[in-house]
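The complex appears here without one of its protein chains, the remainder shown in place.
Showing chain A:
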Amino acid sequence: YDRAITVFSPDGHLFQVEYAQEAVQKGSTVVGIRGTDIVVLGVEKKSVAKLQDERTVRKICALDDHVCMAFAGLTADARVVISRARVECQSHKLTVEDPVTVEYITRFIATLKQKYTQSNGRRPFGISALIAGFDDDGIPRLYQTDPSGTYHAWKANAIGRSAKTVQEFLEKNYTEDAIANDSEAIKLAIRALLEVVQSGGKNIELAIIRRNQPLKMFSAKEIELQVNETGKEKEEAEKKKSKKTA
């Protein structure tokens, strides 16, 4: 049942699909948070070799002006999926004269992934993606796809290495207050990432997408600023706690 992708095991497993999900665990962590007027995508930067150009290792990419995605898993597979999705976004615009909805492009990517779990001789895509953006109605959306071709909408989620830890953190800390405004949502994303990223801010990459605005990637300085602010707030919160207990 390991060999050919199109074969079910006696107990109903598609092992290649499950192994593809293991490949996703090898990619660095990605976190996505849906706020009221913003969607934040944060990733743990992969450590690059000394002579490698950092800018060519990008986990967050724009699919269209109003949709972007971040992935975890096999880099090459992601490149193929992203280029197909980008073509589909433009083709949709040309055909129906409307930009894609986030749900449409997510469904497209998920269907593409599912096709590769059913044809013989092809292996599934080894990536999970977080797709974020705004529809024409102005509502923010966050979707997640996985190698089996399923997709779901999320308020906040994490994929990649140590995703479970981040998911638990988000379950505890995603409250109405936490996403009350844009900067709070950004801080929540940073705090979630810092749970699992070693060596702090310099290994984090952050991007936000706002209503009617294209994807904005944060510069290293801006990230440092945010991380420091988050650090300060954490310290103050801990001081207050110790004062209360004292």
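Just so it is clear, a residue touches a chain if its C-beta (ideal position, glycine included) is under 8 Å from a C-beta of that chain, and two chains touch if they have at least 3 such contacts; residues count from 1.
We take it that contacts and distances are computed from a predicted model.
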item: Protein name as given in UniProt for the chain not displayed, "SRTD2 protein", "Proteasome assembly chaperone 1", "Prolactin receptor" or "F-box/RNI-like superfamily protein isoform 1"; value: "Proteasome assembly chaperone 1"
item: Residue among A:26, A:122, A:155 or A:234 that touches the chain left out of view; value: A:26
item: Options A:59, A:92 or A:141, residue touching the unrepresented chain; value: A:59
item: Where the missing chain touches chain A, by residue; value: 23, 26-28, 46-49, 57, 59, 71-76, 78
